[in-house]
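The structure follows.
A protein chain is absent from this complex, but the other protein chains hold their places.
Going by the order they are written in, the chains are A and B; count residues from 1 in each one.
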Amino acid sequence: MLTVNLAIIIPFLAATLVPVLHKKISRIHIGWFVFIVSAALFAFLVRYIPRIASGETFLYTLKWIPSYHINFTTYMDGLSLIFALLITGIGALVTIYSIYYLSSNENLSHFYTYLLLFMGAMLGVVFSDNMMVLYVFWELTSISSFLLIAFWYHRKRSREGAQKSLLITVTGGIAMLVGFVMLYVMSGTMSVREVIATVSTYSEHSLFIPAMVLILLGAFTKSAQFPFHIWLPTAMEAPTPVSAYLHSATMVKAGIYLVARFTPVFGGEMTWFWMVTGVGLFTLFWGSFNAIRQTDLKALLAYSTISQLGMIMSMFGMSSAALVNGYSVDSVIFTQAAFAALFHLVNHSTFKGALFMVVGIVDHELGTRDIRRLGGLATLMPITFTIAIIGSFSMAGLPPFNGFLSKEMFFQVAVNISEFNFASDTWSTLIPVVAWVASILTFVYCMIFVFKTFLGSYQEEKLEHPAHEAPYGMLFSPMILGALVVLIFFFPNVLGDYLLRPAMSSIFPTIAENEDLGVHVIPWHGFNMPLKMTIGVILLGILLFISLRYWKGIYKMFPEKWSFNTLYGNILEQLEATSNTVTNFYMTGHLRDYMVYIYSFFILAVGGMLVITNTLVFNIEGNASISSLEGIIALVMMIAAVTILFAKSRLTAILLNSVLGYGVAIFFVLFRAPDLALTQTVVETVSTVLFLAAYYFLPEWKKEDTRKRSKSVNLIISILVGVIFTVVALAVQNGKLFDSISSYYENSYELAGGRNIVNTILGDFRAFDTMLEVVVLLIAGLGVYTFIKLKARKEDASVEDK
Amino acid sequence: MRTNNVILRAVVKLVVFIILTLAVYLFLSGHHSPGGGFIGGLVLASAFVLLFIAFDIETVRHAIPFDFKKVAALGAFISVSTGFASLVFGEAFLTQAFDYFELPFFGKTELSTVTIFESGVALVVVGVVVTIILSIVEDV
């Protein structure tokens, strides 16, 4: 059955249960429930590994809007399985961690609801095969990230960080949506699989490159690539479990997933190669360069995440070289880049998750995460220290940790690109150089992380609380991740064979048909180029770390006021100021003015159109006859309507309105519409009761104090509106362009089993309208109820602070 | 709103049952002759409103202990969930089904999922209309 679809829906269902359970069972921490959900999902997905490894894929379709090719289709292959395992696995670990991290005074039901919302949305992103559904889940991850960043919404910085991340990622998301629509226009399908399968038929289309750029924009904003990286450091205002989960392990990798998924579509283009590789490499450099200057541990990790994401991105870019010149023996060598990228993606999630949790522990136990105030914690927090060593040495690319393996592969890939002289000479030699320089910088900030925090002198007077080891509950998750970091180093091929190899055939479906794309990972390659590069990294890195204070002045060349962050702030400020001025110019606050705008537009646009196109046709030939009764009713209604304008008291006006309503009901009878007549009569009665209730409490009408001039303007506008309305209606009746579709509904007995055609239209043919109408009615009812019952309490007036 | 109109009360006691019967009739016959969820619901609501006008609110509240907001919410839930029910059977959202059954006493009878959908509609209409009237009247 639809098991994968169910896996996406379960977190959403669980999210709705969280507030209820939290209220009912206060004894047990609600986090355990979330843990059970994510752990169960993880176990469920793990069972698929053997079948995925043997090359199976799973496709399930739930029809949604088939007429627009929009279906809730899930597709599970190696690529999506890797991400799904990360989402649920890291999710489960982060949940355990958060149980100990967040105090029970926090709004836990909100936190875990958002977390589950995110988990479901993220699973939706990686499993969806339909581009529209993918987009919806994509934006849902942005929204849940927004909610989680703003979890401490009473802090101004949290709100700003949340706003920034939402603005940037959603802008990218919309660009991606446009790209998807372009792909749909070219390929005629919403399914990613079919888009991939039919790529050769439309790759020359003029929209191909624009679609590619737009989709990349979505990926770059989500994965915090330069220059959109600015949202990630400010997103660190979120609670640390969130940073560990969303902003390092999963959500920011959605962009990478998108790039990997669309490599078979766009990978053959040189533009793709240069955009993804170039942006990735520059982000790698820029992130590591900026990480060194940070004094906040979390900001350091944020920039390091940016840098590592850039590295993975650039590897996917380089792997697309395999597709540029069609299939050849060289292609297989280039595909190794994607293998390395996937490998590093998993490694990064393990060591960066552990590092974030370490920072969380330091912050939680000591009350600060400022490097300048920390030091000498190694003996006081030995376990935390060990995990920090494992995590940052892995990140720096040292053995015996998994980061070493993937970094070696990264160097190999970069060297390959330059050796095969893939692009022009200068550019392809530059790639390994940039990679190498960035790795040195990475080494330096990893050392800063370990040595400045845990070694040096212990300064208790600068801390909020004296240092001590964290409770075991908090240490559990980072310990698991740290153990994985080491285990993956010793058994990399378990991961490689079972998860990465099947994913490779999703990225390079054409090449995988002929070649085995798996790579046998071995720690020792002999004394080759990558190893020499690593040794260089270590030597130069140590040198730079020691001499840090002598060259730190270089950062003065990049002052805060020239940064993209400031640019973003200025743009936002200007935007607000300008729109304020413009809006205040025409938004007078008076309803009448707004209505005048609307009506004037109507008069000018519709009336002007009538005059220009000269469509003032009028013909009474096809009309039905008028009986005297009908004439009298129409006349009565006309008189009643005009009299309302001159009514001196409200009661008269209300009663005249009822006359109109009942008049309409009589017309419904005459026009053979019994259902309508019944409804109209009852509704009119109830509305009159309502109006009379309003009469009971609203004050007596005063003489209108409107000026003569605006009164006559009102009169002219209303007469013009009425005239244009009549003329248009008459013209429309005259020129019937097509037959009524109602003859279809006259088969209602065969189609819907009902003899009352109107009722079958409501309940069957167009039940969707009726359903939504019912919902609208319910909302209106609740609205009325709240309008009357809800009284603001004085003390609620302002909760915002700072 | 306290009225001591004995005649009104006596009449209302009788009339309400006629209106209620009419409402049920209109609701059930809606598929084949004029009527249906909206109209049935509206007539039902007007019966309740009449009760509230003739007797005071507390008395009626005591006699009919429904929370009409919940009635409305239940109705919306029923209507929406019939839409999802068709998904379970692999049909498009809100596909309705009907068939004919041989039932004792009734003979050949048509049973249709539209009736469930329409009952949700009727419940929403009753719930919302009564909620609106009650909230205004109670507050004044």
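FYI, a contact is a pair of C-beta atoms (placed from the backbone, for glycine too) under 8 Å apart; a residue touches a chain by one contact, two chains touch by 3 or more.
As a working rule, contacts and distances are computed from a predicted model.
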Per UniProt record, name of the chain withheld from view ["Putative cobalt transporter subunit CbtA", "Tol-Pal system protein TolB", "Na(+)/H(+) antiporter subunit C" or "Thioredoxin reductase"]: "Na(+)/H(+) antiporter subunit C"
Identified contact with the non-displayed chain, of B:Leu26, B:Ala85, B:Leu123 or B:Ile136: B:Ile136
Positions on subunit B where the hidden chain makes contact: 32-34, 38, 125, 128, 132, 135-136
Hidden partner interface residues of subunit A, rising order: 580, 584, 588-592, 595-596, 599, 620, 622-626, 630-631, 634, 637-638, 641-642, 644-645, 650, 653-654, 657, 660-661, 664, 667-668, 670-676, 679-680, 683, 686-687, 690-691, 693-694, 697-699, 701-702, 704-706, 714-715, 717-719, 721-723, 725-726, 729-730, 732-733, 740-742, 745-746, 748-749, 755-758, 761-762, 766, 769-770, 773, 776-777, 780-781, 783-784, 787-788
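Simple rule for what comes next: only the chains that are shown with their structure count from here on.
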Averaged-CA centre spacing for the pair subunit B and subunit A, given as whole angstrom: 41
Subunit B-facing residues of subunit A, complex: 62-64, 66, 674-675, 678-679, 682-683, 685-686, 689-690, 693, 696-697, 752-756, 758-760, 762-764, 767-768, 770-771, 774-775, 777-778, 780-782, 784-785, 788-789
Subunit B - residues contacting subunit A, complex: 26, 30-39, 42-43, 45-46, 49, 69, 72-73, 75-76, 79-80, 83, 87, 90, 92-94, 96, 98-99, 110, 112, 114, 117-118, 120-121, 124-125, 127-129, 131-133, 135-140
